[in-house]
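All remarks here apply to the structure that follows.
Only one protein chain is missing; all other protein chains are in place.
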């Protein structure tokens, strides 16, 4: 169930004041979720060099600024939500950590594990809460599966099977800067494999092809991939990725174990089925990731606030971001060399 | 998809100021949905003789009062949401209509059609928007079905099949004042039959029994009922009701027609399935109506605001409330006399 | 699972010799099922005034005859399968019972309960096995439901919900001689209500209309019906019938009780689902009743042989046929008089 701003508290009645750093599509979403779904959370400031004035004014936020220092030096701001361009994430984390603000940062933090770890360490040294936007960790389906695995309801996990397919291939412009399918897209699945199994990936083999957009070859990228991971607990994980599933955003996960299996099917807008001469017809999955993970986006910000109040680190932290990048790096190498690669963390 | 307070408008940028009349469980829900999901809507006042102070103060509403006149005479209030005890609904509608406030009133409006029509007429004469809280008319599943029926996707509707079962029988205290199963519970289904078929019920036959709580007999009430309605377009409608489905709140609807059928299955919290030695196990429907119809409650308040802005009557009006009561009256009579009864509107 | 002629026995190794009386579509089916699926069963004779010679010769049956006496007087024949025209059933049962042959008779036995009971009694007096072709009682889905009800897995049955819809309306010629929708079509559902609940129907109310073929009015018949039955154990049963479901033969059954419900969905030819831009598409139910109940037809003949070997009456006997007719008669009267009718057995 979703979170209600008013009839629940975070357990302790402490007001938390937030600033939003970057108000693009995801930034706006985080701001609104914070305002409407997190008890005792107040959005006090927005930093954005290209602010959407109309949107911002509707929020009645005290401080709208193009000067980062106004937020860094604002003693009233407890925490920041960083949804600026990815290339700025590392630097922003560092300066906000030094300014002693709790930090929620959209993924990707960065593409180099040592840099992610460096800024993560600064947040630790400052005793700050640091959360990374791995939104899928807050999805009800996947949480239920993680719980079933942890509680050994399916016994010992043996096979993890992830299907992750986008509804539409990104533009070549996007691809050029994306870091490639593993860093940009499969990284969610690499994180999910770790999350759901509470285990580490030790080796990866990737097979791939350009079946949707042949021009991807010019970018040394692919659009269709099968990745096999050997996990430290002995389980095998297999991920199938496609950049274009014409029927929508396909998000399935199965964990198979010694006492059974648990699988998440796709979510749909309604549960109706039409029956006619040509068959039985039910709905496609949500097409858009913001719709599919709408509740997960609310829940991750809610959890961030809760972690601040209770001084607890969130389940998606800097080290998780670093490790996912390590796996993605090994994935790229595996594809290049066409052999399984040991993952170095 | 849910409604976002900030990134959508109602088409015209006009602020609407609301007052909440009665802040029990449903009143609180409406207030929060209004605040967090309806653009340009402002909750300016709450009237409640027994106000939950803590909750109310968290809302930062300008006016909290135990004096109805303060709201009636407040020129700033455009619209009221009436969620006071049912017995006061008729009277409250009348005085707020005379005070020229747009009105959203929780159901039931009343148990006497002529009284419902009298106050409905007052709202009409004052050119006010008047909406009744038939929340199910705003559910995505049922809207999709109504649309399929209206657009003749299933051809001409021939059979309407409604399953409506509560998870838990109400207390005998509740039952004593409820007006009986038809007026209190099946009335939603009577309305749904009209809504989904865009047709009127002309005759009803009800069979019933006390299979869950034998003491209901003392109240001349039943807990299990099958109602058959003949609709004005020739279709037949059948409703099965139970006061206690141990597996949850069972809300299914099928419309069968000359070119096919469309059916809504239950909604569940996750789409996971557990497979083990004892079978394949998936989730129960939502247990609680507030969870099941969470989005519908948001949508109905959103639509109320939209109707005010666009000066359009909502799809659930006073006449719908009156007609549903007429059907429920005939249902009671049918059960009593054990014969089909022509419905008098 | 289906029955294998060779790797199973009926428990006792006794050869049983059968004669087939009438070899139309269903007669042929019974003959082949007997030959290929029932251990120790031998088809020794076929009586048919209009025999399909080519088909019959392929069976290598000893005796093909147009003279009924040759079968009546044949001491080698233990049992007969009557699949002659319905109008001859009563007479044929009587003479074969007097000739001391065990009898399987296709439904309908007849349309007059006293005649059905008269011939049933003759079979009893002769200590013969007498089975009626209520094929649905041998369907795996419905057997599983009956078992769940009997074993109180769903607690006490409260609501029985039957959906029975034919894929295609019969010709007016057929309708004219059919006895009407209740006697010809719904009679299966009346029997199913009794079978699955192990309870008797005490009262029935039927609402109906001609929504598919208006000319049915000339035959005092309908094509769409909702029947509500009050059962002797207090449960309510509702049946929705249509003569034409364009998506196929719709055969669903739900029994809802104090501890849960159990429902049978339709069977399909494959379990594939196609996903594309227009949605998720799965298969329609079987279109043809012989396909849908293929296994049930095998099982009923298998059970008939087993009953003979073990000298046990089958679960579908003459009294079941008589009672289903009594319900159908009451249904006709209810429709005519538009009121609930007590069922007289």
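When the chains are written out, they are named A, B and C in that same order, and each has its own residue count from 1.
Here is the rule we go by: a residue touches a chain if its C-beta (ideal position, glycine included) is under 8 Å from a C-beta of that chain, and two chains touch if they have at least 3 such contacts.
Predicted model only: the values in this text are computed from it and were never measured.
Though it is not drawn, the left-out chain touches A, B, C in the full complex.
Interface note for the absent chain: among C:105, C:128 or C:145, the touching residue is C:145.
The residue from B:51, B:64, B:246 or B:290 that touches the chain not shown here is B:246. Only one residue from A:26, A:212, A:290 or A:315 touches the chain missing from this view: A:212. Checked against the hidden chain, the listed residues B:52, B:70 or B:283 yield one contact partner: B:283.
Listed by residue number, the positions of subunit B touching the unshown chain are 245-247, 275-284. The chain not shown here touches subunit A at positions 156, 158-159, 161, 163, 165, 205, 207-209, 211-212, 224-226, 228, 230, 234-236, 238, 240, 242, 244-247, 256, 258-261, 338-340. Touch with the hidden chain on the side of subunit C covers residues 1-2, 4-7, 28, 31-32, 35-37, 39, 55, 58-59, 140-141, 144-145, 148, 153-154, 259-267, 269-277, 291, 294.
Keep this in mind: only the chains that are shown with their structure count from here on.
Put simply, the chain farthest from subunit B by mean CA position is C. Relative to the centroid of all protein Cα atoms, the closest per-chain Cα centroid is that of B.
Subunit A and subunit B have Cα centroids lying 38 Å from one another. Centres computed as Cα averages put subunit A at a distance of 57 Å from subunit C.
Centre to centre, using the average C-alpha position, subunit B and subunit C are separated by 43 Å. Residue positions of subunit A touching 2 or more other chains: 275-277.
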